[in-house]
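All protein chains of the complex are present and in place, except for one that has been dropped.
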Amino acid sequence: MNELKAREPVIFDLSQPGRNAAAQMVASVPGDAQIPQSLRRGSPPLLPQVSELQAVRHFTRLSQLNFSIDTHFYPLGSCTMKYNPKACNSLAMLPEFLGRHPLGPETHGQGFLACMYELQDMLKEVTGMQAVSLTPMAGAQGEFAGVAMIRAYHRAQGDLARNEIIVPEAAHGTNPATATMCGCKVREVPCDANGDVDIDALKAAVGPQTAGIMLTNPSTLGVFERKILQVRQIVQDAGGLLYYDGANLNAILGKVRPGDMGFDVIHMNLHKTFSTPHGGGGPGSGAVGVSKRLAPFMPIPVVYKEGGRYRWAAEADLPQSIGRLSGFMGNAGVNLRAYVYMRMLGREGMVRVAEFAALNANYLLARLRDAGYDPAYPERRASHEFIITLKRQNREYQITAMDVAKRLLDHGFHAPTTYFPLLVPECLLIEPTETEAKEDLDGFVEAMIDILREAEHDPEKLRTAPHTMPLRRLDDVRAARQLDLTWKPAA
Amino acid sequence: MNELKAREPVIFDLSQPGRNAAAQMVASVPGDAQIPQSLRRGSPPLLPQVSELQAVRHFTRLSQLNFSIDTHFYPLGSCTMKYNPKACNSLAMLPEFLGRHPLGPETHGQGFLACMYELQDMLKEVTGMQAVSLTPMAGAQGEFAGVAMIRAYHRAQGDLARNEIIVPEAAHGTNPATATMCGCKVREVPCDANGDVDIDALKAAVGPQTAGIMLTNPSTLGVFERKILQVRQIVQDAGGLLYYDGANLNAILGKVRPGDMGFDVIHMNLHKTFSTPHGGGGPGSGAVGVSKRLAPFMPIPVVYKEGGRYRWAAEADLPQSIGRLSGFMGNAGVNLRAYVYMRMLGREGMVRVAEFAALNANYLLARLRDAGYDPAYPERRASHEFIITLKRQNREYQITAMDVAKRLLDHGFHAPTTYFPLLVPECLLIEPTETEAKEDLDGFVEAMIDILREAEHDPEKLRTAPHTMPLRRLDDVRAARQLDLTWKPAA
Amino acid sequence: MAYIPHTDADIRAMLDVIGARSTEELFDEIPAHLKIKALEGVPAALSEMQITRLMNERACADGRALNFIGAGAYEHYIPAPVWAIATRGEFYSAYTPYQAEASQGTLQLIYEFQTMMAALTGMEVSNASMYDGASALAEASLMAVRAHRNSQSKRILVPRTLNPTYLKVARAIAGNQNIVFVEADFDRATGCMMPQSLQTHEGQDFAALVLQQPNFFGNLEDVRALTDWAHRQNMLVIAVVNPTSLALLEAPGRWGESGADIVCGEGQPLGVPLSSGGPYFGFMTTRMQLVRQMPGRVVGRTLDAEGRPGFTLTLQAREQHIRRTKATSNICTNQGLLVTAATIYMTLMGAEGLARVAAASLQRTQDLVTALTRIKGVRAAFNSPRFHEAVLQLDRPVAPVLAELAQRGVIGGLDISAQFPELGHALLVCATETKSQDDIDAYANLLRDVRGAA
Partner (left out) sequence: MAYIPHTDADIRAMLDVIGARSTEELFDEIPAHLKIKALEGVPAALSEMQITRLMNERACADGRALNFIGAGAYEHYIPAPVWAIATRGEFYSAYTPYQAEASQGTLQLIYEFQTMMAALTGMEVSNASMYDGASALAEASLMAVRAHRNSQSKRILVPRTLNPTYLKVARAIAGNQNIVFVEADFDRATGCMMPQSLQTHEGQDFAALVLQQPNFFGNLEDVRALTDWAHRQNMLVIAVVNPTSLALLEAPGRWGESGADIVCGEGQPLGVPLSSGGPYFGFMTTRMQLVRQMPGRVVGRTLDAEGRPGFTLTLQAREQHIRRTKATSNICTNQGLLVTAATIYMTLMGAEGLARVAAASLQRTQDLVTALTRIKGVRAAFNSPRFHEAVLQLDRPVAPVLAELAQRGVIGGLDISAQFPELGHALLVCATETKSQDDIDAYANLLRDVRGAA
């Protein structure tokens, strides 16, 4: 059992007027006298007033209130919570890299640019695509870049009618949201009972309005899309382009390549497959790989190599580009981390990612099935993740997937993803990742067995879980109804 | 209330043959073939076999089982547990400093040597001594250097009879132990009822055998030695030298200087007064400052500055030196941390250390007295620390100082030093340090008030404390009787 | 096997439980002819020691020249605790706090962040971050169009004094939804928008006016008058601000009569290193009234089953994982770790520290301008009050001068001549509190030299 530390006051409750972290103060200069009175701030902003020790203690203690990969098994499906090597962080944070201004001269950035260039190359290789742009700052922005390129392509062909994006209903929410943001209509197609795309529905959905399809593979149902070539054929025949949501690339690394399957564009989540840290919500990096026909439309900048020197390629080189998606060149530091990771894996290590992710997922699936849990797709192999559904337990014991999730916290495991994908009732999407040892998987199974026993004999214990966290279950309804989004001084 | 995380298996229990942190492995080379068979190891040492993630998770979780300054108020008397600025660490760990070989050429160490030289200078200034050597690696080694210098001095004077060191009975255990290690006899002298040295006893103790006195000031009783000039006179008149245990320098920084009081040698604990981290037991640095007559005997090496260049001074420069106390030049990185800290405090900040350490100590003493606790020296000002004695509570409620200490852990405070100094019964030696805010002192007082109430109404709760730690009270007697000092594989 | 903990015995035992003979068999649902054999194009694995050496060599090659570029990314001193704490595994290796009870650390920190950003900008609510400043403006533009109650307009008025990259990004992103950005010119003498120059746009239907303060040139716009003008024109006001400057400059929430409606900007100056351009974070704050139109994650304080206060993600009905096609944005992963750093940074600085940084930066830039304009052929382009950036005009092309300076260890600013041809040989410079008088003198001497030599 694992207990988190107790609660910690809000930083403003530690504040005292006149207190500060003095070693951080630069000398007072009268610089502000140069600001016209009319533009000056009326009263200082309410920021904390604490000593350096208070700040260090507060945030150190806050950190201890988190589960994280570094402290807990964290099988959050779809998120690929694998070990983030410390070296990736320390090498991306070398002082010269941290100190480089993004608009600094290329002469003073050849080292950095070399890393970016080689990263583009390695990503091309693992996806089988023709070119890569590293600028999207997360998966969703990679999706945006992809759909925008698809639109730009059709427009460049003079085909202005294609503004519909097909999205299988199991897709991650970012897929439909991205299509909308790109000004497209979304047409959802269902999956069949085994988790593959419903081919007849797809056939019915395509037409001259079809801009393309966004396919996640392995899908968020945790299975490989077996009809992928059929899907490709149907969409291509209809004149649509093929978008590959590569968030689950971890599952197929070195086994099969989207480019070889005829896809036009893929986004990768470097913060998943290439193990950059999730940072409590981010940052990520959503690099996109493209086919030859989409290459002219890539988001800029990208890195070119000419005569042994590296340089940024931008508007002048790629006049048809969909443009810039970030103020500079995307999440450079995240890309550096991915670069370091990929170099440490090397060609032989990449393949193992998929193999051991699959081994861990299929092992966990087999053991949970033996323990009495129901796989959502019992006929299928797990990819790097899989779904169990608690529909039966919900009926029999009136416990929910959320109850099980919360009870897992008491056992010292972060919960799997709950209620996603939306189409599987009472589901848990479980992704162990390849970096977890068998013993940890076994520990998780033991906990799940305990929980199932508890569901039978003491379901109330589940419904009221967690019991060992600093707080009991939080009232989300109240949070949304009585919005309290900022701290306010006591009246 | 604060709960620490649950227990963690011993690393060997996580080991599996064949598992490793592969990214850390350099290529296998046949280098060992060059070792004659007769000298080769028979079987590999039993070291852990874990993955990098397992190692990171294990030690991260272990860390969370500690109280520390960064997470808790830690009023451990005599240890000066003040905030360790993060900048001191990061600047001492600049790659060039970390990478410097200690025997590398001085041409490639001028930056480092400049810091050491200036640190020597600043320490001279704050102590009023004539010269400083940074080589002792902790307070106790500083003491050793000091006593060795005193002996060397007498010997150089041809006075071979002086081999007795006078130590007030309140002294820290390192004082008598050091004198013994230096081949001296120890003569203890008592303190009077108000915590000052018993002058009559001192007079009786000195003689032609007196090598010197080791005086801690403020003493470990938490009070300033008011008769210090008398003490000096008596010892000097008897031909002895004066050693100043400066572990409590924090209390007098910028207020009074041992050199001005006529002392011949002082050791400082840079890990106390100058806030280098305590690291779960160390490292420290026990720099020594000396008077003119002891300067020729300083431990080597020290840094000289000549014509704008810095260099090591060693055997050739100081032929009378007591010699080397470490393989290179002491805990260089600790000295760097102290240097950074002192530069950030500056001349104005030094004085504040003593002022606010005294303010916090006297405030805490006043409040605890009001709360019903008995100061050991009610007539005296606190220095930077003070003693309360639980003799009365022990009699009335049969609770001990240890019970109170353990119960404090449940309140989220590290316990003060217990049962030291040995001559005050059931004592707690409390040192808040200047970096703690009033609110934290108040929180500590609240806890002490609660505990006193509990002593009256529910003393068993104290006797069985702690209750919220990962473990209940540990059996020290068993630990010493049934020695289990290394993990052994299950038979 | 790097980062794979499996022993041979583990593999055998696991395959047995699965009922497979080899790991290869686990991929039997992939059409066989699609499978590849190997990734020939990826180099062989390096040990951590080898990649460390390689990265160190590359970093050293890039060096640490003295930098005087700002232009949207600013070199401020970052207190040592900031990243020492932000990189603690518990922050670094956690994800979006979906399980609130096991993520109170991240959640409470975001709540504190929201409070600080709301305070700094003078607004009521903040989200938990956007990708960066530029994309935040794109999102703010979409939000303004969505949120405007009395207008269906998809047109947004932007000053030419806006960072040109921000406009590009806003167009690249919001352009897909047919949002049109109309540029309003600036006054050559002041380098600011002038209320008069907006007269041509009066009475036209715009969803919003964008105001950048300080503007791309570093000049201070008359945001009071502009805000009031925009509101009279039935436009919302989107403020794009530098957070450091807000320690001294009026909060957007109090611009003019009723304040800006949406505030966004680049959070990088708040404790995030330059790092070649990212990861940074965008921020966005707004009025409570518009909170349901705001994109991005939001944390709220609530109670647990025993009535104790705690924190949780809230208003998720705006987000893509619930609302899908109807979401306020597609953003999912955001810039959490940078928010962590910024929250620690703001805590350590406080209002006083931030004001000192702002004032020192302002002063330093002033000193730099003074030093450089003493050189023949160098003059200040504008006569407005400014924050910590300035445009200089040279008597010759900027690029070769910068190249020469760079070779001698000084990165002398950004050549903006191509983007603003009307300014001639224009150089945008910035000096923050990190630059000493010696640094400024070194730059000036070098520039004098380089000019002399040329």
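Order of writing sets the chain letters: A, B and C. Residues in each chain are counted from 1.
One rule holds in what follows: a contact is a pair of C-beta atoms (placed from the backbone, for glycine too) under 8 Å apart; a residue touches a chain by one contact, two chains touch by 3 or more.
None of the values given here were measured: they were computed from a predicted structure.
K.L.:
Omitted chain: which shown chains does it touch?
P.N.:
Over the full assembly, the chain not pictured touches A, B, C.
K.L.:
So that we can see where the missing chain sits, which residues of subunit C does it touch?
P.N.:
48-49, 52-53, 77, 79-80, 84, 87-88, 433-434, 436
K.L.:
Spell out, residue by residue, where the missing chain touches subunit A.
P.N.:
Subunit A touches the missing chain through residues 16-19, 22-27, 50-54, 56, 60, 85-87, 89-91, 95.
Throughout what follows, only the chains that are shown with their structure count from here on.
K.L.:
Centre to centre, by mean C-alpha position, how many angstrom separate subunit A and subunit B?
P.N.:
Centre separation, subunit A to subunit B: 47 Å.
K.L.:
What is the distance, in whole Å, between the centres of subunit B and subunit C, each centre taken as the mean of its C-alpha atoms?
P.N.:
That gives a centre separation of 46 Å.
K.L.:
Send over the residues of subunit B in touch with two or more other chains.
P.N.:
Residues 16, 19, 23, 51-54, 56, 60, 85-87 of subunit B touch two or more partner chains.
K.L.:
Indicate the residues of subunit C shared as contacts by at least two other chains.
P.N.:
Subunit C, residues with two or more chain partners: 1-6, 10, 47-48, 79, 81, 89-90.
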